[in-house]
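A protein chain is absent from this complex, but the other protein chains hold their places.
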Amino acid sequence: MKALNSGFVPIKGTLRSIVPMAQDNYLFQISVEDGSLSGCQPGQFIMLWIPGVGEAAISVCSGQVDGTLELCVRKVGRVTSALFQLEEGSFVGLRGPFGHGFPLDEYKGKDLCLIAGGLGVAPIRSLWQYVLAHRENYGKIILIYGMRHSIDLLFRQELRVLLRRHDIDVYIAAEEIVGPDLPPVPEQLGRVTDMIKLAPIDQNFQVAVCGPPVMYQYVIEELLAKNVRQSDIWLSLERHMKCGMGKCGHCFVGGKFACQEGPVFSLLELNLLPEVIECHRK
Amino acid sequence: MSTNQPLPRIAVHSLTGCAGELLVILENLDKLLPFVHVTSFPFAQGKNEIRPVDITFVEGSVSQPHDLEKLTELRANTRWLVAVGNCAVWGCVQRAGCNHCSVQKMIDAVYGTNSPIEALPAAPLDHYVPVDVKLSGCPIDATQFLAVTANLLRDHLPYVTHKPVCLECKLKENGCVLIEKNLPCLGPVTAAGCGALCPSVGAACYGCWGPCEEPQMEAMATILSEKGYQLDEVLGRLQAFGAPKELFVRLEKS
Amino acid sequence: MGNSEKKRIEIPEICRVEGHSAVYVEIDQGKVTNVQLDVFEGTRFFEQIVIGHHFEEIPHITSRVCAICSSGHVLAAINAIEHILGFHPNTTVSLFRELLHLGMVIESHATHICALALPDFLNIPDLMEFASAHKEEFSTWTILRNLGSAIQTTVGGRAFHPVNMHVGGISRCPSGDELKPLLEKLSFAQQKAIDLCSLLMQFQPKVRRTTEPTFLALIPNKGKYGFFGDTVKSSDGWEQSIQNYRDYLSEKSVPYSHAKQSKGRGKPLMVGSMARLALFHDLLDGQAKHIYQSSPLASGDTNTILNNLAQAIEVVHAIERAQEIIRVLQEVEEPQFAHPEITKLKPIAGSGSGAVECPRGTLYHYYDIDEAGKILQADMVTPSAQNTARIELDIREVVDQTLGKTSDQLEGNLETLIRAYDPCNTCATHMVSVNYL
Partner (left out) sequence: MDICYKFSKESFLDFFKLMQSFGQVHAPVRVSEQSFSFRPVEKPEQIAFEALRTILPPKKMFFPQRETLISYSGKEVKDHTPEPLAQVLFGVHPCDLAGLGIMDNIFSAGPPDSHYLARRQATLVVGLSCMPDKHCFCNSMGTDFPHSAYDIFLTDIGEDYYLQIATTLGEKLFDPKPDFIKTIDDQDNQSYKDFWTNRDKAFTSNFKSDNLKQIFDLEKDNPVWEELGKRCLSCGNCTPVCPTCYCFDVIDVASLDGNSGSREREWDSCQFTGFAKVSGDFNFRPGPVDRLKFWYRHKLHGFDDSYGLKTCVGCGRCTVSCPADIDDIVGVVLRLQASQNESKKDESA
């Protein structure tokens, strides 16, 4: 066997545009030299590298990736803060795409419910862009998007457009109205679970979920109450990740590497150890 | 960095401590000098101005009102405040001392009851002001200091972990002194960074880098008492280098 | 300046010394009425901190009194405790301890001479200029301090706050292979140290005081110039066992400073390199002896400024002695892996003292231990505390002589004078009261 190239060498990317969306949440557009990311699927992620600082796992946020991709990032720590300091034209490194995204084949011909909590909207957005671009392949489409404060609403303009469409049912609610109102929706106040209760979801739906770790437990309960099958609930799990290649072990969850076999899993696939869904804040 | 930009400015100061960090910084100054402008470093140079700087390294604990005034002034004049050394991060041995004897009692004993001299119970910097980066060590590790400075010079937060000394000890492939020699090694509850210096020479870690992330103090005490160490001696050892009292609440109850 | 004028000279923070201190001088009717050396380093109460700890922990804790002379505080504590427990280390252990100490002496003296004192003679305002405009001196410092720190790292396990030195011995003897690179470094640094002596001999002292000092230092073991011993000798002609240090050293606190002052039999003392050389120069050999004989020190000049030169001569001596020790240690037969040389000591109730000659002078540690091995009482007397009264006296004399000159120059001169003592203010402020009987 001959020596291989290290999977740790990043692809060169250039920061093309930076669009503030909400406080500490920006949309970054990055162009990639060699087009090697063009096969990206909704739900997959890349490792974004800021030299000298480190890498962070970031979901691909645009439905289609050719020369450029979009990343929606929240400033929470070292790498993300360093990204926020960069200017247009800066160099960043990218590795990926990694993992299995949402099961697009499985979804074909079925009703879809996309559920996003907070920043979880990032991969969900790539999914809605994708399914809307291939609208004819799907049945009903419901989008549920909840957040803590209305001021944190991301993709405001895009959602306004979606709200006007008749081929997608959009539910948006915040737990509290802080700052500007939400776009015109019937119920502004509430949690994701309240919207699941309201929405006409039944056992024929395929459901895609992404949100903060605490959300999953409650969303699953609500969906099961609506008779959605475990095998039809698809969860995108956030785990600590260092390599993306099923080696560093940080994302190992219930017998699986989230980075390679996930981050999207069907509830049925997941070994129901407490640590898969439950989490603690310390 | 382009060459016509002014160099980032740094300041190095000490409150109450052993000057160890000053010494480490002084000894590594030749590596730093091409990339920084030292605006103040009273230990090492005669001309010192207090003015806004990018990074301020502060050694020592806050142990008297004068320390506090100085710290407040330094904080107000810096973008990044870096606590260097166990004294600044945890309070080191003088904080442990304050655990078993009140400062006022000590002052009275030394300088008499009417002494104008004031002292505060030794405390780490973050008891009084926000601290951006904590770099423990007694003394700090020069390599880590330079790496952290390299990040700060670019305005980036450095990656500082608080895994236990045992990790470094095993990476060096030392025989475990806790197991092989029954020594009271505190490696399991002490933050790594030193490169497991003590176990590497066959001695017990005595905790000079301060506690690791979420140290399992109760388990440590159990294991040491099983080896025949008295609980009060164990507690003394565990607290000697400034580990905060809160970590021992449950232990002291039992 | 009119004679009736009241004047106050203040140096609110003395730079380029270890720790924090200030000087206040009050002048009235053309005479100095008051001199205060205020050490405002925060107090740390080490004698209190160690109480209740097991004797095995003490060297690690007392090491933290001061980074610059940490090995001294470690060895003084070990000496005191081993004295109480009646333990005598074997030759290997003693030699390693001495080697560690020499490493500290080299590093401390080099840093003091080159980085803290030389800028006065060379008129260097800041480090940047030191590094760029005086490459030669800067590199001498680098070479010497790297040497000192390499010795301490090899023997003690790190550059200061050694991890390898314990009550009862040392936990891992460095192997012959590890010692070998030190020999190369030592022989390379030797010439640098000699050159440094010559450089210092060129400078004219800026100040001169009048009263002859009383020197005090440990009589070195084994009749060779060195830093360990059990008895002190005074230039006033008396000798005393360090076990009775309270009989000849009085310590008092002064209201204006966090540091206490010691006097020897009621007189201000001078301890440190100059004291050691003045008392024991006849025990020197090799190059160090040569240099001493050609220096103003040999002709009895006791100007404080010459302390820097005395330190440089001690560096030359330390380098020669370290080479000698390493050659002996290399002969020690060695098992396959670096072996421990340590005895687990059983606690015995009792009390006693230990002392070493630190770079700045004699350092005393005293402990009282209970039958479980816990510290009941402790006392530490540092060289800086012993020198303080003498520094104040010097300041008074220098100010008296120079009254009338511009205060700018005077302040600079005072700083130079104080710096020559290499006062270590963190050492000086460790203390808590001990009630003498």
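Each chain carries a letter (A, B and C) given by its place in the written order, and its residues are counted from 1.
Basically, contacts are C-beta pairs under 8 Å (C-beta built on N, C-alpha and C of every residue); 3 or more make two chains touch, one makes a residue touch a chain.
These figures come from a predicted structure and were not determined experimentally.
> Pick out which of B:H37, B:R79, B:H127 or B:R154 touches the chain that's been left out of the picture.
Only one listed residue reaches the unshown chain, and that is B:R154.
> In terms of residues, what is the contact footprint of the unshown chain on subunit A?
Contacting residues on subunit A, toward the hidden partner: 1, 3-10, 12, 51-55, 74, 76-77, 91, 93, 212-214, 238-240, 242-243, 245-250, 252-257, 260-261, 271, 273-276, 278-282.
> At which residues does subunit B meet the chain that is not included here?
Missing-chain contacts on subunit B: residues 1, 31-32, 34-35, 146-147, 149-151, 153-154, 156, 159, 161-164, 166-167, 170-176, 178-180, 185, 187-189, 202, 213-214, 216, 218-220, 222-223.
As a convention for this text, only the chains that are shown with their structure count from here on.
> What whole-number Å value describes the gap between the mean CA coordinates of subunit A and subunit C?
Once rounded, the distance between the two centres reads 64 Å.
> Mind pulling the residue numbers of subunit A that touch at least two other chains?
Where subunit A is concerned, no single residue meets two or more other chains.
> Which residues does subunit C have that touch at least 2 chains other than itself?
Touching at least two other chains: none.
> If we count contacts the way the header does, which residues on subunit A are in touch with subunit B in the complex?
Per the touch definition, subunit A meets subunit B at residues 50, 52-54, 77-78, 81-82, 85, 282.
> Considering only the defined contacts, which subunit B positions touch subunit A in the complex?
Contact set of subunit B toward subunit A: 150-151, 154-159, 214.
> Could you list, by residue number, the parts of subunit B that touch subunit C in their complex?
14-20, 22-24, 26-27, 29-30, 33, 37-38, 41-48, 60-64, 66-67, 92-94, 96-97, 100-101, 103, 106-107, 109-112, 115-117, 119, 122, 138-139, 194, 197-198, 200-203, 206, 208, 230, 232-233, 236-237, 240
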